[in-house]
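Have a look at this one before I ask anything.
Excluded from the complex is one protein chain; the other protein chains are retained at their positions.
Chain lettering (A, B and C) follows the sequence in which the chains are written, and residue indices restart at 1 in each chain.
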Amino acid sequence: MIAVLKGGVSDEQRENLCRWFESIGLSCHVSKGEFHTIIGLIGDVSKVDIEMLESLSIIERVTRISDPFKKANRKFHEEPTIVDVGGRKFGGGNFQIIAGPCSVESEEQIITVARAVKASGATLLRGGAFKPRTSPYAFQGLHGEGIKLLLEAKKDTGLPVVSEIMNINDLDLFADVDVLQVGARNMQNFDLLKELGHCDKPILLKRGLANTLKELLMSAEYIMAGGNENVMLCERGIRTFETYTRNTLDVSAVPVLHEYTHLPVIVDPSHSTGYARYVSSTALASTAAGADGLIIEVHNDPAHALCDGAQSLTPEQFDGLAKKIARVREAIA
Amino acid sequence: MIAVLKGGVSDEQRENLCRWFESIGLSCHVSKGEFHTIIGLIGDVSKVDIEMLESLSIIERVTRISDPFKKANRKFHEEPTIVDVGGRKFGGGNFQIIAGPCSVESEEQIITVARAVKASGATLLRGGAFKPRTSPYAFQGLHGEGIKLLLEAKKDTGLPVVSEIMNINDLDLFADVDVLQVGARNMQNFDLLKELGHCDKPILLKRGLANTLKELLMSAEYIMAGGNENVMLCERGIRTFETYTRNTLDVSAVPVLHEYTHLPVIVDPSHSTGYARYVSSTALASTAAGADGLIIEVHNDPAHALCDGAQSLTPEQFDGLAKKIARVREAIA
Amino acid sequence: MIAVLKGGVSDEQRENLCRWFESIGLSCHVSKGEFHTIIGLIGDVSKVDIEMLESLSIIERVTRISDPFKKANRKFHEEPTIVDVGGRKFGGGNFQIIAGPCSVESEEQIITVARAVKASGATLLRGGAFKPRTSPYAFQGLHGEGIKLLLEAKKDTGLPVVSEIMNINDLDLFADVDVLQVGARNMQNFDLLKELGHCDKPILLKRGLANTLKELLMSAEYIMAGGNENVMLCERGIRTFETYTRNTLDVSAVPVLHEYTHLPVIVDPSHSTGYARYVSSTALASTAAGADGLIIEVHNDPAHALCDGAQSLTPEQFDGLAKKIARVREAIA
Partner (left out) sequence: MIAVLKGGVSDEQRENLCRWFESIGLSCHVSKGEFHTIIGLIGDVSKVDIEMLESLSIIERVTRISDPFKKANRKFHEEPTIVDVGGRKFGGGNFQIIAGPCSVESEEQIITVARAVKASGATLLRGGAFKPRTSPYAFQGLHGEGIKLLLEAKKDTGLPVVSEIMNINDLDLFADVDVLQVGARNMQNFDLLKELGHCDKPILLKRGLANTLKELLMSAEYIMAGGNENVMLCERGIRTFETYTRNTLDVSAVPVLHEYTHLPVIVDPSHSTGYARYVSSTALASTAAGADGLIIEVHNDPAHALCDGAQSLTPEQFDGLAKKIARVREAIA
């Protein structure tokens, strides 16, 4: 870490600053230039609060040379991490499609969808039982009953299941769920992350709507610091000024994350744009960008055919898409 | 709520859609134009998922006429809500300054700061015991011990205290804290909001870094729907592309919120920009914009004088600022 | 266009409003509901200033049903526009790669790069002579001399050339340039757009850093309204809060633009992220998303090999990428 002092800082001020750095275990390497003095900090700077430093009146700028995340960092772990969910592998050249409905609604619904997506090539099943909703008056999921139905579908099809957990007090309910999903709104619910660091299940960590990739990696670090290194990162669209789509898919997150971390990178094309009619294009784009997996909403509801236009695909649309995804995978191999 | 259908939608499709609306308790008023058909929906539309509707392939656009929040809505509650914290009133022309350190660090620190800010005119004391930190390796607060020290300062000065709660399982620790703060990162931690709806303390709800004011009002609605209507809203800077400040203070949030809701509106100028040197200007600006209160970081740490430049003011700076705030309050009266 | 009136609006106010609408040539269809009155406006609403209307104190909300752009609108022109540049076709299933250096620097440089990219499969040559630079002290391009060198390379290789125009007074210099590029910073330089509407060359219109896709279409409309319908739209990354990349590539712009307009859609993966090491992934992603072409920076500078890491690829890297692009084109066919 390098701290550049402002012009006009006195020797005494500089020495005070260095003494403080030394008091927290760092050593200082001072280099005086014509206009500025630079302090190089050596030691474990991960505990230094860069924002606090930068706001000191005697400091011009602070540059962190090393990344603040360690366990998630590719520099210290060059080989890609392969997350294995009941034999389905993500990362290191392995690619899986997670598919299923937004919410688990009924036994018939979840089993029908599960069978359909399995037949088209999905290798894991998703389904929400606890739904984070902006409005307190909106449907919030079937909760424990939803998990039970999801597990029925797992039993029926053999597909491992992924579902979102919002509250650490619900952990017992998820005992047989294969992958625990942390939703975008909880990406910085640090108490939840810490708790998940102590469990032994793979975690699918979604990027927050307005969080940087560095913050996503820091949240992964929270889980990994607790001992659970089976973390998959998920890009799901960020908040921008654009209004033709619900969110903006940051497809470059795929190569960027692959550079900075060894963890697998998944993309959720359904939430990224919010419209089913853009899911195919963005799913193919994410595949071509090198994603290690996709998580796609598929809905089968003949009685309410009008929902077909939502952000979920029909099983037929999903089937066509899955074939194209396979071809794009080959094209970039 | 108005749904505009796309051109070319068949009568059958339209009728199916209306039947579905009717099945969820709404009545439809269809009006056919030259190019488009418009369906006016009458009834309790608060449960309708506008995003789902908008993504239907037969729908061009959906316009919500009524706001999705009810209890927080000024339309149904014209009089401003006055939140009373041990005699200190916020809203309806009443104005308070909450001041204190970012984190509670020691008994001496919190009591020294508490006495100083009280002498300068602060009427409530803030102090963090549970700190949400981006890095798992950073100092996370003194937890229960911090709350204890904060309560010592309350006893010493008589100032009611405000502190952030991150985890519903910690609620007991906050039994004697006067105002529970929900931090920006937890603004959409819906399980936490629901739980706070069942307690009887005033809540200081901070706007998320990338949340709209409508979403802030929906989160207030979560708390109010549970029965707790003592909610104060807090603007604390939003995430933008600008880099000279940590966040961008959205000062127009003050008049906008006063238009849409009857709840008091507080501004946090310390976190809004992230630098102490901008706190005075933005505190005065927020006061002039009509805020019902301010929450300001004040730090007293003679041993580490170098921290003076951070986002906290010294007691002396705070004293000067408090005098100017009072003058601006008079100027706009 | 639908205007929803606020509750409590008097009959007189409503009638005044309707009279005003009628004075500008629209007819009103009033529909009174229990809580709100809705006015449907029929006629040519393209001249109505929706922002002005929305800010009237008696109006709750205004919804535009029809898009404000006409000539660029796919609704009125279902067939994709095919832009033909000296036999190289963009759109309607046709795909081209435009490649070349950021700036034209010397005859040797531009001819070497031109021959290399042609050999690898590029079908048009790009090269900047007028460079928009944030700093007045930075190199601003070779201007007329740069155009001359670019035309030498055109003569040598037969590749049609693309170059950016910043000032309408420079138009004569571009007489033999095949495609005029409007840069992101000039996307709303309306006087430039109007002038380009009167010339007969294809225009490559880049999206502004913080412009919505609707605004991009409105800027295309400026050019088309003047008579020049040979417009290609170019996504080149937008400004967000993310800092690991210079800009954020909005890859969903490809399917969204294809839905709203018949114009070809090009992607610039070089500027989208700002780093050469992310160009391949994002170029492949854009191709998989269905782009009608790519514009890629390629730099050949053996003397300053250190620049290889910038946002330009080497000819060798470009060659490998071009092969993969062709395979992805086949995979999604």
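Annotations for the structure displayed:
Assume contacts are C-beta pairs under 8 Å (C-beta built on N, C-alpha and C of every residue); 3 or more make two chains touch, one makes a residue touch a chain.
As the structure is a prediction and not an experimental result, all values here were calculated from the model.
Every shown chain touched by the omitted chain in the complete complex is listed here: A, B, C. Remark: the omitted chain is touched by one listed residue; of B:S31, B:T112 or B:T245 this is B:T245. The chain that is not drawn here is touched, among residues A:R19, A:R61, A:H198 or A:K323, by A:R61.
For the chain missing from the display, the contacting residue among C:D156, C:E215 or C:D319 is C:E215, taking the whole complex into account. Interface residues of chain B facing the missing partner chain: 210, 212-214, 238, 240-245, 248-252, 254-256, 259-260, 272-273, 277-278, 280-282, 284-290, 324, 327-328, 330-332. Looking at chain C, the residues touching the absent chain are 13, 16-17, 20, 46-47, 49, 51-52, 55-59, 68, 132-140, 166-169, 185-186, 188-191, 193-194, 208-210, 215, 218, 221-222, 225-226, 239, 246, 274-277, 304-311. Even with one chain removed from view, chain A keeps its contact list with that chain: residues 2, 4, 7, 29, 31, 33-36, 38, 40, 42, 60-61, 63, 65-66, 75, 210, 239-241.
Everything below uses one rule, namely that only the chains that are shown with their structure count from here on.
In this assembly, B is the chain whose CA centroid lies farthest from the centroid of chain C.
Taking each chain's centre as the mean of its C-alpha atoms, chain A lies 31 Å from chain C. Look at where the CA atoms of chain B average out and do the same for chain C: the two points lie 39 Å apart.
With centres defined as mean CA coordinates, chain B is found 26 Å away from chain A. Residue numbers of chain C whose C-beta contacts span two or more other chains: 210, 240-241.
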